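Inspection log for the structure reproduced underneath, given as structure tokens.
Note that one protein chain is taken out, while the other chains of the complex remain in position.
As written, the chain order gives the labels A, B and C, with residue 1 at the start of each chain.
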Amino acid sequence: METVGIWCGAILTLAIFSFLYKDNPVYKACEAIFIGVSAGYYAIVYFFDSIYKKFWLGAVTADQPEEWLFGGAILGVLFLTRLFPKISWVARWPLAFIVGATAGLYMVNYFVTNAMNQVASTITDVIARGDAGDINWIQSFGTLVILVGVITGLMYFFFSKEHKGAFGGGAKVGIWFLMVTFGASFGYTVMSRMSLLIGRMDFLLGDWLGLIN
Amino acid sequence: MRREVPILITSIAGLVFAVSYFIPHNPFGKAESIFGDWVSIVQAFAIWLGVLNLLKVTLEKIFRKSEGWPFSYLIIISLVGTILVGFYDGFTGIYAIPQTSYSDPGTHFDWVYKYFYSALTSTMFSMLAFFVGSASYRAFRARNVQATLLLISGFLVMGGRVPLLDRISALFTDSPIFSNLANWIMNYPNAAGQRAILIGIALGIMSSSLRVILGIERSHIGGGN
Amino acid sequence: MKNLFNMSRFKIVFTVCVLLSLYSFVNAQAPAVTTVGITPPAPVTELTAVDTDNDHGHSITVKWTPSADDGAGANNVLGYRVMRSNSFEGPFNDTVGVVPLGSTNFENSSSIEEGAEGFIPDNTDFYYRVDALTGDSLVFSSSEVTGPVHSYGQWFNKGLIPVFFAVIIFTALTVLFVSAARKGKELYVRPLAGIEAVDDAIGRATEMGRPILYVFGLGVASDIATIASFTILSRVAKRVAEYQTNLIVPCYDPIIMTVAQDIVKTAYMDAGRPNDYKEDAVFFITQAQFAYVGAVNGIMIRELPATNIYMGKFYAESLMLAETGVVSGSIQIAGTDEIAQIPFFVVACDYTLIGEELFAASAYLGREPLLLGSLKAQDYAKAAVLVLALLGILAVNFSGDLGLTWLVNFKDWFKVID
Partner (left out) sequence: MLNTIATVILLLMGLSLIYVLYLTIKGRPVERRIVFLYIGFGVMLPLLMKMTPPLPITSDVQRLYDHIITLPPGSKVLCAFDYDPPSAPELHPMAVAFVKYAFKHNLKLIIMGLWPQGPQQANMAIAAALEDPAVALFPHEQGVDWVNLGFQSGNEFVILSMGSEFKRMFPRDTRLIPYDSIALLKNVVNFSNIDFIMNFGAGYPGTKEWVQIGVDRFKAKLGAGNTAVQATEVYPYLSSGQIVGLLGGMSGAAEFEKVLGEKGKATTFLLAQMFGHATVMAFVIIGNVAFLVLGRKKKDAAGNN
């Protein structure tokens, strides 16, 4: 069974890679299977882990049923009205619920984690000292870099004042910092993409052809 | 009815989660838990909505014989096939003694996951490695000061984060200069830039969340002002 | 290497022994008896139990100073067992938790559902005792009993007072600016280079007699980036109509397509050229990522647009689109709030609107009150953050020299973590 699986996987992998040469029906077929299998996979996991395990076992068959779970199920079923154009407006109710809940949760969470706590950790002693009280110059320089980077970066994203004079200079330093940041994320993205390919190559050469042990 | 009810639902749900952050006491603490459960269940139904919608759209495509309709058969076969395998494994597992899970190692569903789902998704995304390569040859240019700065920093990180540039510096010195430099870029200038972006995003999210809760932003319920 | 392996093997044997003995404790209720070999360790001291602060109740926090034999002294403590009772005299039959050595506290919390296992009713007195455990399940030493203590819920999370005020102020700012913008008040937004470039690019396209390609990316109509993109399209379409250039808008989402068609049509009417509007300028392609990219790339190579404008939500397709654009020699202007894609746009496009700049551009062009007002409120909040951060840095670094020691705690206002 495992061998059959590995062969299936290998054939699918090569078939998708054929797109690199040219778009072709074999690739299109794989794309169709991809859509079908992913949708089916999600359907099963959400069915058993959420609808069955959480709702059905919790609210219907349990010894002490938790009735309020029905509220969620009712909202969920209302979502399915989307499939029927005449009553599809009802689906806005669960959608409104999700949007509202997300907005409520995000509002304070984002602010605390990504604004308050980030500002707090930017406000530090620039001069870092070692255990013996000696100044750690490298660390101090790093702290200064963070400080300048955060402040000028924020200046760049300030839209109520034209970028002129000292403020403009600050904003310019800010965009340089942002560019270094984007460079780092460029490098890391390339790193991730290469890893994806290495994973596939490892499957083809190792699991399938057995060239890597 | 069609407009007001959704806006009311949005505001109530939003307020419960925002307020319960500050007021842990019941009824807010309790309401937060109940609403949290609801979100979880509603999302599961939303996924099923997506799946059923896919089925509907694909069937329509077959009936209308629109472009590429033969591939639609493949979508339906693989979708229904995966679901049937999952239901078979799931329900036999529930009635087995001791109970097993649809996703346990060795089930048919796990086999589909390992050799079909994994192979397909991983390969689809791995093509991006090739596309990054060709774009780096044909498009990524140091066309101005900013792009130059970006490419230099990208280069140092790309070459420093793996022992690549260090192989060159190793000819002169033993200390991993480029690895340290890449690490420094990540921990200081990158952290600073990311933090500036994060603070901006946090305020942006807060603003849009506020508009949603206050009911002045209504695009999500399908209508302008 | 071999040595290392042996070391870890030793560790495993040791830890397994520790674990096995720990587990045997969980249900042990025998009194302290000294058996041969292990002497009972020093008990924990300074045991306190208080209601867990800033929560919804049903939780009590037990704290203690570790036994003198924990990691030092006789070094025979393997962990602690927290016991609970309803009365001072005991019996302490209820093991509410077992924690590894070195621990100094335990939060005894329960479900908020009455009847759930281990439920802790609020406002009910409890007493706690902590046992220092050793390798022998019969050898342990108990602390003094602490109590009575009861749990209760708090009406306000006191740690969040600064957050609360910040949220209130921000809400007020937003409401204020949105209503000001709705009343038509002039609110200044600085001009953005990317937007000024759009006008030039349209002029160039006219000179060259080549079309303009406008791409929304893979977003849906409710994404803020897409909404901002609609405003920019409206401006572009208007200019295009005035200059009588061709516009191509291939769409990924059918709903976006309908909205975009309306926008372009209106722009042509506003420009006084309703007859020049072509129905097929805005069209739907497909909802498969790579197939969409393939089709758009095909258009670029066939039509050789003078300018490609990418505004909205973009994912991995960003670099594939921009690459073809470079090869076909188009001027490219991009804008997205997907941070991960911005680097690729910066190196492959001539102008890039970074994150919030896209929203600012939209507010600048469209003057839509909601966007403009929110942007202004955020700007003021940013200014406040800047000022406070600078003040804080000054305070932390110089308050000692200036004798303003109270300012040192300034940064704690922001800090929400312990």
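One rule holds for everything that comes next: contacts are C-beta pairs under 8 Å (C-beta built on N, C-alpha and C of every residue); 3 or more make two chains touch, one makes a residue touch a chain.
The model shown is predicted, which means the values in this text are computed figures rather than measured ones.
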Chains in view that touch the one left out, judged over the entire complex: A, B, C
Among A:K53, A:R129 or A:K164, residue touching the chain not depicted: A:K53
Residues from chain C at the interface with the omitted partner, ascending: 4-5, 8-9, 11-12, 15-16, 18-19, 22, 26, 52, 56, 59, 79, 95-98, 100-102, 106-107, 109-112, 116-118, 193-194, 200, 329, 331, 339-340, 346, 350-352, 416-418
Positions on chain A where the hidden chain makes contact: 20-21, 41-42, 45-46, 49-50, 53-54, 57-58, 101, 105, 109-110, 112-114, 117-118, 120-121, 146, 175, 181, 184-185, 188-192, 194-199, 201-202, 205-206, 211-212
Residue numbers in chain B that touch the chain omitted from display: 21, 29, 32-33, 36-37, 39-41, 43-44, 47, 93-94, 98-101, 103-105, 110, 113, 117-118, 121-122, 124-126, 129-130, 132-134, 136-147, 151, 155, 158-159, 161-164, 166-167, 176, 179-180, 183, 186-187, 190-191, 194-195, 198
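Here is the rule we go by: only the chains that are shown with their structure count from here on.
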Distance between chain centroids, defined by C-alpha means - chain B, chain C (Å): 13
Cα-centroid distance, chain A relative to chain B, in whole angstrom: 4
Residues of chain A touching at least two other chains: 19, 31, 35, 107-108, 111, 115, 119, 122, 147, 150, 154, 157, 178-179, 182-183, 185-186, 189
Two or more partner chains touched - positions in chain B: 18, 21-22, 124-125, 127-128, 132, 146-147, 150-151, 154, 197, 199-201, 203, 206, 208, 210, 220
Chain B to chain C touching residues, read off their complex: 18, 21-26, 29-30, 33, 124-125, 127-128, 131-132, 134-135, 138-143, 146-147, 150-151, 154, 197, 199-201, 203-204, 206-208, 210-211, 214, 216-217, 219-220, 225
Touching residues (chain side chain A, partner chain B) in the complex: 1, 5-6, 8-10, 12-13, 16-17, 19-20, 28-52, 54-55, 68-69, 71-73, 75-77, 79-80, 82-83, 89, 91-111, 113-115, 118-119, 122, 142, 145-150, 152-154, 156-157, 174-191, 193-194, 196-197, 199-200, 203
Residues of chain C touching chain A in the complex: 115, 160, 162-163, 166-167, 170, 188-191, 288, 290-291, 294, 339-340, 342-344, 346-347, 354-357, 360, 363, 375-376, 379-380, 382-383, 385-386, 388-390, 392-393, 395-397, 410-412, 414-417
